[in-house]
Each structure stands twice: as structure tokens, then as C-alpha cells.
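Just one protein chain is left out here, and the rest sit where they should.
In this document, chain identifiers A and B correspond to the written order of the chains, with residue numbering beginning at 1 in each.
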Amino acid sequence: MDRRINRGYMRPAGLCGCGMPMNPAQKPYPEQCGPSLAMVYPVMQTWRNLYDPCKAIARGTLFAELDMPWVGCNGSGRGYAG
Amino acid sequence: MWMYEKKLQYPVKIKNSDPSAAKIIITQLGGPDGEMGAATRYLNQRYTMPDRRIIGMLTDIGTEELGHEEMIASIVYQLTRNLSEAQIKNSGFDTYFVDHTTGIYPQAASGVPFSAAALEVKGDVFADINEDLAAEQKARVTYDNILRLTDDPDVRDAIKFLREREIVHYQRFAEALGMAQDDFPDKKNFYAFNPSFDKCMKK
Partner (left out) sequence: MINERMNPIFEVQKYEFVLLETNLYLDSHPDDQEALEYFRRMLALYKDAKEKYEAKCGPITPDSTGIGYERWEWVMTPWPWELEAN
């Protein structure tokens, strides 16, 4: 089974699911390669922006891009940042 | 099968008892969107997944959720240490205490015992992964709400860790959905057949 990691709509430039090369700048997408209705598509993560292990466990993730803390907006001071 | 490691995934060190917080937080053990539900979903869905990478994902995340069950139980355990009778009576914890003392019983904050009725194993990869995406969001919201309800920094520390894990798992399940899409032969009709059951695709 072909297991290439970077392909498809919303992903870094590469092959689309039907095997045709895709240029993200090319709009509209070729009919046979674009996303379908009635389906949601992921953004595939790439290996980058790692925390060191100490910060990773403190933040609950190894990846800075997935670090999404609760902030709140009612000025209660319970939100936290950074 | 499962091995056990004699340590928590992340430390839980709560200096002050607080039985009313315990009554709230136990919902992430036995409640509808809690860690027991998550582990049960993922570890049972994995059997009929058509892609080994997705089986791996569900096994690994499901196993992590068992560790989260242990963390929630540890939080509740530490919050209900050394209680006085006055504390028990005045905190609202008395309705739990009468039936369970300070034992750890998997139930929701409402008192409803843990049930698989709150979760689904549909035997269809697209339905199951969407179920899992929703589960992670619901768990994340529950942790948001717990953060609204407690000021104790020791409790907040562990809860923030568990909350962040839900966000990471959401991304992983989104990627699993991507893998299922890539595997499926008809990119314009993902509902032509059930890849977890029908034999239309050669493995």
C-alpha cells in the first residue's frame, strides 16, 4: 500500500489521492483531485518546532504547533499563557 | 495484552483536600466524555479497522487513556484524603460518600454510573473516527469547564496536561481520517461501501 505522508488537499505540495501531481497554487483544483463534498479533510502535521523534553511534558505536547492553552476571555485571571 | 508501569504519566501532587472538587473531577473518570469512555471506545474500535496504522493509533491512544483514568483517580484520591465529617457534609460530597466512602467509583458528576451507552463502536472506519474526533472535543470542553471551576494550582496543573492531550489526540484522529480517505478507492464517494466490513478492497 502506498504510504506517502504528504499528499492530498490541504497538505504540503505533493500528490493528491488519485495520484495526480498537485500544485496548490492551481485553482480551481482538477475535478478528479479536489476534495469531495460530505467529507472533512485533515491538515497533516510535519515534524518541526519541537520542545525540549522538559518543556514538552510541562506543556503536555512535544509540538509547539499543537500547544493550544485555555485562555478564557472574562478577565477572571484564570487564563494562562506561554 | 497490557503491561503496567508503576508510575503516573504526569505527576499528581495535591496538597489540600477538597471533596467538592473531587465530585466534579470524577466525571472525567466515569462520565460520558471521560477517560474510561475514551479507552473503551478506542480499544474496542481497533479490532475492525481496515488499516494497520489506524489500529496502531487506536491501540496507542487507548492505552494512553488508561493512564489518564489512573491520573483522574489519583486526583480524586488525593482530594478526598483526611476528610472531616463537617467537610463531607458541607461539600456536597456526602451523596457520594454514603455509597462509596472515599472509594473510587466511576461515575459522572451527576452521579450516573459509567456506561458504554455514552459511546459507540459502529464498525465503519469513517463513522468510528468521527466518533473519536467528537470524543476528544467533548473531553477537552469538560477540562475547560473544570478549569473554570477550580483555583487550586496543584489540581490545575494536572488538568491542563490532560486537556492538552485531548487536543493532540484530535490531530492524530484527523490524520487517521486522512489515512482512511487515502485508502479508499473512490475519492468522490466515500460512502460507496464500508471498508471495515465489505470485501470490495484487496488488503
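In the analysis below, a contact is a pair of C-beta atoms (placed from the backbone, for glycine too) under 8 Å apart; a residue touches a chain by one contact, two chains touch by 3 or more.
What you see is a predicted model; the values in this text were computed from it and never measured.
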Completion exercise
Cross-chain touch to the chain not pictured, restricted to B:Asp94, B:Asp144 or B:Asp157, is B:Asp157
Fill in the blank from the handout: Note that chain A touches the chain not displayed via residues 3-5, 44-45, 47, 50, 53-54, 56-58, 61-63
Exercise for the section: Extract the touching residues of chain B with respect to the undisplayed chain. Expected result: 3-14, 53, 56-57, 60-61, 64, 70, 73-74, 77-78, 81, 153-154, 157, 168-169, 172, 175-176, 178-179
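Keep in mind that, in the parts below, only the chains that are shown with their structure count from here on.
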Exercise for the section: Can you check how far apart chain A and chain B are, centre to centre, with Cα atoms defining each centre and the answer in Å? Expected result: 23
Completion exercise
Note: in the complex, chain B contacts chain A through residues 10, 51, 53, 143-144, 147-148, 151, 160-165, 167-168, 171, 174-175, 177-178, 181-183, 187-191
Problem - chain A to chain B touching residues, read off their complex - result: 1-3, 7-8, 11, 17-18, 32-33, 36, 38-45, 57, 59-61, 63, 66-70, 72, 78, 80
